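One chain of protein is taken out of this complex; the other chains stay put.
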Amino acid sequence: MKFVINVLSSSNAPATRRALRFAQAVLAAGHEIVRVFFYQDGVLTASNNLVVAQDQQDIAKQWQAFITENKLDAVVCIAAALRRGVLDQAEAQRYQREAVNLADGYQLSGLGQLHDALQQADRCISFGGE
Amino acid sequence: MAKSVLLISRQAPWAGIGAAEALDIALAAGAFDLPLSILFMDDGVLQLLDQQQPQALEQKDLSANLQALPMFGIEQLYVAQHCLTVRGLADNPLALTAERVDDQRIQQLIRQHDYVMTL
Partner (left out) sequence: MTTLHILNAAPTQTSQLSSCLRVLSAGDGIVFCGEAVQALRAGSLAAQQLQGIDPSCKLYALEEDVLARAIDAEALPVTLLDYPAFVALCVAYSRVNSWT
């Protein structure tokens, strides 16, 4: 089966860890992830600027590793990202901001990518709130 | 045939950007000509209330985006009757044309769509 996974919360939210463990289980079961779409506070999970205490799970880092190791299509909604201060090189230049903090492996794009993924997939699950 | 989405919008309009970000999903579907219906439920029904004054909060008026929905081809709008009633809004005129639906009709709507996204 083909899954779309929406991440709507930051890496500090338990929901974001749940999303990751779920995504890992999806692949382990032999299913496909068409796209992981980061929206609302989920865009913060794609920041490369987070500092996590040594004795805590670095969920953002784990998400990044999972995406890159499995060559997943990880899209971060550009509008949601801009208003929360997550920018790539192009946007930082465009808006003359100092920090380029979109982690490697992620791409900024529009909500059209969410709908495109839904049209290709069989199941969609979202993780957000707390 | 394109897969259909039922977007259930549950956030109050001025409680944060949740309501606007849910609406953006609907507008994006419309821009790509995809079948999407919206059900306003729980505090989401408050988005449809007439005569609100967001400028008092220095906020952009969400109703501009709501009014744009039919222009984007998003015409199937529903509002949960029960949620209007418990908020004392059963008799209030709505700012948008939305079909008032009871619980049974909502159950049916869910079953009629390929995807349900509740925000």
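Note that the chains are named A and B in the order they appear, and that numbering of residues resets to 1 at the start of each chain.
We take it that a contact is a pair of C-beta atoms (placed from the backbone, for glycine too) under 8 Å apart; a residue touches a chain by one contact, two chains touch by 3 or more.
Note that this is a predicted model, so its numbers are computed, not measured.
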Omitted chain's touching partners, listed by label: A, B
Candidates B:27, B:41, B:74 or B:98 - the one touching the absent chain: B:41
Sites on chain A contacted by the missing partner chain, in the whole complex: 1, 3, 6, 8, 14-15, 18, 21-22, 24-26, 28-29, 31, 123-130
Chain B, residues in touch with the chain not shown (by the definition above): 8, 10, 41-42, 82, 103, 106-107, 110-111, 113-119
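Everything that follows uses one rule, which is that only the chains that are shown with their structure count from here on.
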Gap in Å, rounded to a whole number, between the CA centres of chain B and chain A: 26
Residue numbers on chain B that touch chain A, as the complex places them: 2-3, 5, 17-18, 21, 24-25, 28-29, 31-32, 34, 115, 117-119
Residue numbers on chain A that touch chain B, as the complex places them: 6, 8, 39-40, 79-80, 83, 110-112, 114-116, 118-119, 124, 126, 128
